[in-house]
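What follows is a short report on a single structure.
Note that one protein chain of the assembly has been removed; the remaining protein chains are unaltered in position.
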Amino acid sequence: MPLPEGVYCLMAEFETPTALVHAAHEARKAGYRRMDCYTPYPVEEAAEAIGFHRDEVSLVCLIGGLLGLAAMFGLETWIAVWAFPLNIAGRPYFSWPAFCVPAYEWTILWAGLSACFGMLALNGLPKPYHPVFNAPNFRNGATSDKFFLCLEATDPKFDVAGSRSFLEAQSPLSVVEVEY
Amino acid sequence: MPQIFDRSSNALARMSLILTGLLIIALGLTLDALQRSPWVTRQGQRADQPVPFSHKHHVEGLGLQCQYCHTTVEESSYAGIPPTHTCMNCHSQIWTDAQILQPVRTSWETGKSITWTRVHDLPDFVFFNHEIHVNKGIGCSTCHGRVDEMPIMYAQNSLQMEWCLNCHRNPAKNLRPTSEIYNMAWTGASELHPVWCASETVNEGTPTAESVTCTETRPKQGVQMADLSPPLAGFHAQTVGTALDSQNTAPVELPAGLHYTRFTSQEALGVFLIQHYKIRPPRELTSCEVCHR
Amino acid sequence: MATKDAPVTNPMIDPVTGEYRVIAPGHTFKSVTDKVSRIVLTTHTPLGWWFGFLVAGGFVCMLTTAVTWLFVKGVGIWAITIPVAWGFAIINFVWWIGIGHAGTLISAILLLFKQGWRNSINRFAEAMTIFAVMCAGMFPVLHLGRPWLGYWLFPYPNSMNYWPQFRSPLMWDVFAVSTYATISVVFWYMGMIPDLATMRDRAQSKFAQFMYGLVSLGWRGSVRHWVRYETASILLAGLATPLVLSVHSVISLDFAVAFMPGWHTTIFPPYFVAGAIYSGFAMVLTLAIPIRKFYHLEDLITIRHIDNCAKVMLATGMIVAYGYSSEVFMAWYSASHWEYFMMWNRMFGPMGWSYWTLITCNIALPQLMWVRKLRSNIGFMFLMSLIVNTGMWFERFVIVVTSLSRDFLPSSWGTYRATRWDYMTFAGTLGFFTFMFFLFIRFLPMIPMSELRLMLPGAKVREKAEPHSTGTPVPEAGD
Partner (left out) sequence: MSTNGGSVISDQQSGETAGTPERKLTLEEVRAKLAKQKGKRYWRSIDELANTPEFQEALEREFPQHASEWLDPVSRRGFLKVMGASLALAGLAGCTKQPDELIYPYVNAPEDLILGKPVYFASAFPFATGAVPVLIKSDAYRPIKVDGNPEHPYNQGGSDPITQATLLDMYDPDRAQHVRYRGETRSWVAFEAEFRAMLADKKASGGKGLYFLSSTVTSPTLARQWQEGQKNYPQAKFVQYDPANRDAHYVAAKQAFGDYVDAQYRLDQADVIVSLDADFLGGAQFPGFHRLAKDYASRRKLQGNTEMNRLYVVEAVTTATGFKAEHRLQVRPSQVAPFALDLAAAVGAGNGAVGYNWTSHQATYLQGLAADLKANAGKCVVIPGEYAAPEVHLAAFAMNQALGNVGKTVVYTDPVNPMPSIQMDDLKSLVADMNAGKVDWLVILNANPVYATPTDLDFVDALNHVGTIVQLSSHSDETSEVAHWHINNQHYLEKWSDARAYDGTVSVVQPMIAPLYDGHSEHEILQSLLDNPDVSPYEAVRTTWKGVVSGGSPAPQKAKGATAGAAAAAADADFAWRKVLHDGWLENTAYTPKNVTAKVTLPKAPAPAGNGIEVVFRPDLHTYDGRYANVGWLQEIPRPVTYLSWDNAVQMSYATLEKFGLAQNAAVKVSLGGKYIIGGALPVPGQADDVVVITLGQGRSTGRVAGGVGYNGYLIQQSGGPWMQPGAGVEKTGDIYDLCVPREDYIDQRSVSHGGDGSGTHSLEGNESLDRGIIRYASLTEYKSDPGFANQGVGHWTPGPNESMFPAYRYDKNAWGMSIDLNSCVGCNACIASCYAENNIAVVGRLQTKIGRILQWIRIDTYFEGDLAAPRAHFQPMTCHQCENAPCELVCPVGATVHSPEGINLMVYNRCVGTRFCSNNCPYKVRRFNFLLYSDWDTPSLKLMRNPDVSVRSRGVMEKCTYCVQRIEAVKIEADKDNRPICDGEIRTACQQACPTNAIVFGNINDKTSEVAKLKANARTYGVLADLNTRPRTTYLAEVINVNEDLAKELGEYRA
């Protein structure tokens, strides 16, 4: 695919989460959809403001867990009953109570791994390069103490001049143009 | 503050993640293959021996019996490696000055053993017993392969535990009449090579080996046919006319009074032999003490 | 409430609740970020760090020596024998795993319970967990008679067509511990990603930027990411909680499933878990107290944290005490000769001293923590944490050694005298643990900045004038 060129987004920097959330509300009201907020810590309000509500991490986690459970219990049963049935201490071949423990552990293992990696995958990470890093002030603040609102160029309602004026109306610290 | 990473790094990052995963899988597969590879099992490897003894020549060519050299195979756990004396039986008359036989003559003169390298070498903690296998219908070639076609001896099979279990879990597929033990060419019963077996009632104390008479050529009288469905469920015989097989035209004389059954599948034959040779059930054959003590 | 004994003038005390503050007043997003990241990003390493690091390194060498000799000679170099076929190795294993539990507990369970104060200590508590599990994880392998065959404990397709035996508690261990290790690492790392991003953005040297950039996976703090991130953390917390409880329960089953008198007890799972948390929190204090002193983190790791740890210890300590007493009670009440003799032997047998040591360290002395003044006394708490750790080690000693030394058949009773190799191995793991910890505090943010920011007064989005009014942002409180 051809490398995208030109403006990626307009990035407004805010001092406080409150300001950011407010700006986001405004932007959404103004009809902007393709936008994102960047904050140094989770700000749920901002997410709601830009209309992002539910995620699929839980589902991935659940599926992973069930797979783990089935895999281990199946393995144990297969080994003890079919692969090499042996008389161990006079216990039945299918000693399910004993098999529960490792199955339980693997449920958790697989669930945990799928939760973490599912999250990363859904977030599209790892992504060491991202246009927002081109913003001169982004890396100074985004991960420590500043709050950013970014209107993306792909948004139908986006045009450099209009959007810039809209953002400046939200009394940001600064508004910058971010190239790809 | 500029970017730390180049655009390409995204792709790189993802690729490397995937690659790592693949590598781990590959490694696993390699190790799995390795543990079974000839490099570990020595399967099919020809050790360098003092004398390039050819089983092919001696067995196929000259038609020597296995027991001529491996004398104790039927009565001991150890089949036996022939003493130099056995070689000299013939080679004191023929090939008396062949260069390759020098080690044999040296051994004969000096009284020092010929030093062979063991080809079928089980670990010291495995106790294999030839005697019982041979007496219960496991032929030489089942484990050692077509020795009669090996110019230089090598291990046909891996001799690994899984290989042993393979048969101990289902002996039927390898059992053959004890009369065929030394038959290198034995391929088991099939439509092409049917086998006729008759059971004799032997009383306790008589070796089970004597409880079955088998032949590969169609006997004259009283032939029955093993019904092949379902093989492992044993078989119930049904009498059929003598006109059933075309390939064997020359009926041979065989001890009368026997009711022969025609086997055209190895499974059926195996089940028949399991019953008459009183082979122990898999649960007993796969118990650890059978091989490890 | 304890307000009265503390002068309200003390800035560390919240005048409203009268509780110690979780975080000193006057901190901003920037200040905490600076404070934490500076420790790592500073160019000159403090001499104290080097000193400790080298000492710890020395112990690691000792560990290597002990292990090498062990592999050369066999487990015979240890004191184990028949009947006491398990010794220091298993004791240390259980002890270390126990230590680990506090980390997971703080990061997971307290997270679920929305205990904000945990935020500033959970990072290195988790690190502690991981290193403790590393130490623990060594022993199951080291104590094998043929360690090079340890991989037989995993079910993998092999040319023997032979498989592990899943009725054995040791197999349960394999999966419990490996799962525990994995999940802990994942949880720990995931929690660190935003902070690693912070480091990336604040690092000066290209190399540091590159490395942190690599491990932060390009985190940029998008709120969408944050939402998923939060869900994942809650899920992991929710998973780690039953996990941490199960792990020590499973380990206790190594003993409870066997039927030796003194092992075959249904009370083991709960009181092993309690004991684990008990010793774990003790270890947290053992680490936190020197560190906050050394790096002047008094206003991030405050008396409040120490106080809370003390309370948790007190609570779990009482559970453990209940465990001991119920063992004694059952020994009498069950009217089982085995149980009765076992308990008599524990108290008055040749190794009775170990039993009384553990009673003193785990039950008697910790009662002092009822006193608030002592709880807020740093020196005392440090000492107490050491005492409790010792006590918990002896608990395992009593369970493993004393029970084995005299079991069913009187003819085969024996004793146990640890050899120098036993001590070297144990001390060695202590060294290894510290060694890893020094590396951790040097190269990774030991306090989670992103979570710290959450606790700052300015973090809240204030319900202000309705959206359409365009008001200038009010200055943050607490600045």
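To keep things simple, chains are lettered A, B and C as they appear, and every chain counts its residues starting from 1.
Please note the rule applied: a contact is a pair of C-beta atoms (placed from the backbone, for glycine too) under 8 Å apart; a residue touches a chain by one contact, two chains touch by 3 or more.
Here the structure is a predicted model, which means the values were calculated and not measured.
Note that the undisplayed chain, when the full complex is considered, contacts A, B, C.
Checked against the full complex, the one of B:S8, B:T30, B:T96 or B:S113 touching the unshown chain is B:S113.
The chain omitted from view is touched by exactly one of A:G74, A:P92, A:P136 or A:G162, namely A:P92. Set against the missing chain, the residues C:T28, C:Q115, C:Q165 or C:S326 yield one that touches it, C:Q165. Hidden from this view is one chain, which touches chain A at 86-92.
Residues of chain B in contact with the chain left out of this view: 39-40, 42, 47, 72, 75-78, 80-85, 107-108, 111-118, 121-129, 131-132, 135-136, 202, 204-208, 211, 278, 280, 283-284, 287-290, 292-293.
Chain C residues in contact with the hidden partner, per the touch definition given at the top, are 71-77, 79-83, 85-86, 143-147, 149-150, 152-153, 162-165, 167-171, 174, 254, 257-260, 337, 340-341, 344, 348, 350, 404, 407-415.
The rule is simple: only the chains that are shown with their structure count from here on.
The touch graph of these protein chains is complete, with an edge between every pair of chains.
Annotation for chain A: residues touching 2 or more other chains are 84, 126-129, 133, 138-140. For chain C, the set of residues touching two or more other chains reads 161-162, 200-201, 213, 217-218.
Interface residues of chain C, counted against chain B in their complex, comprise 156-162, 200-201, 209-210, 213, 217-218.
Those residues of chain B whose C-beta lies close enough to touch chain A in the complex are 1, 3-10, 13-14, 17, 283, 286. Contact residues of chain C toward chain A in the complex are 28-30, 33, 155, 161-167, 171-172, 174-176, 178-179, 182-183, 186-187, 190, 194, 197-198, 200-202, 213-214, 217-232, 235-236, 239-240, 242-243, 246, 250, 253, 449-451, 453-454, 458-462, 464, 467, 470, 472-473, 476.
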